[in-house]
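One protein chain omitted, others in place.
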């Protein structure tokens, strides 16, 4: 198993009611697999998983990417700075 | 006769050695006529009269314009601010 | 001066943006021109260009609350600066600063500034590119608070692989 930290921002944090979660995922889980697991385990975040942006170790990550060991994962909506 | 003040800036002032001159010109003198008179009366300014910019009462003025009574005339090279 | 000596400032801050100070920090002896963009909190947003306001009414904003994923935001700001240097190698200094926290109308929230020897080198385009990219890839979000409650401002861009 892979122990990861998931940071949540903006609407994702509001929906989850927390800024971060520690999650166990199977080795070689992809980003898509991680989203599926969160959608299953956290009903409040299920809908958001369809459009969420994901970063792994501070770089944008996409569905097919494998989540590395001890990754810092973040989940957030499209950015709106400026 | 028309009594006018002529302000000189930048290279024109350096060549004339003065910031302003009071000049008498015939009534209905044009800008071209004024330049001709200055070229004749002030040898140091003769060459500059070929390319000088002229303003009358703080608006750019051109050769055929008549210099009004008691005008504030200014003479200067192309501008180089910024 | 070599490009490696060109100053690049990127930061997320809770402090007031000081344009004079930021400009001085990216002004080199060879610098003759700077293009600076700043964004501010709008206190009133007219119906035109707004999706939230009701017909014929201006939307009022009490304040915006900004947050950022700070370490990633700073990394992405550096990336924006790198992209600017790749596209406009004549750019000398670059500053990219986002203020976060609770920000009130008429307050500058973000600054992008690019300097170069001359103004006809693309500095205006470079600054414009910088703010466009910041709004696409730098992880910052804002929540608008007004008389009708609060809502998150929605971004529109989905980064592509390699961004």
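When the chains are written out, they are named A, B and C in that same order, and each has its own residue count from 1.
Note that a contact is a pair of C-beta atoms (placed from the backbone, for glycine too) under 8 Å apart; a residue touches a chain by one contact, two chains touch by 3 or more.
This one's a predicted model, so the numbers in the text were calculated from it and none came from an experiment.
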{"item": "Interface partners of the hidden chain - shown chains only, full complex considered", "value": "B, C"}
{"item": "Chain not shown: contacting residue from C:44, C:57 or C:82", "value": "C:44"}
{"item": "Interface with the unshown chain - residue positions in chain C", "value": "18-20, 23-24, 27-46, 49, 58, 105-106, 108, 115, 117-119, 124, 127-128, 131"}
{"item": "Positions on chain B contacted by the hidden chain, ascending", "value": "7, 9-11, 14, 53, 55, 58-60, 62, 74, 76-82"}
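Rule of thumb we're sticking to: only the chains that are shown with their structure count from here on.
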{"item": "Whole-Å gap between the CA centroids of chain A and chain B", "value": "75"}
{"item": "Approximate Å spacing (C-alpha centroids) for the pair chain A, chain C", "value": "26"}
{"item": "Sequence positions of chain A contacting 2 or more other chains", "value": "none"}
{"item": "Of all residues in chain C, the ones touching two or more other chains", "value": "none"}
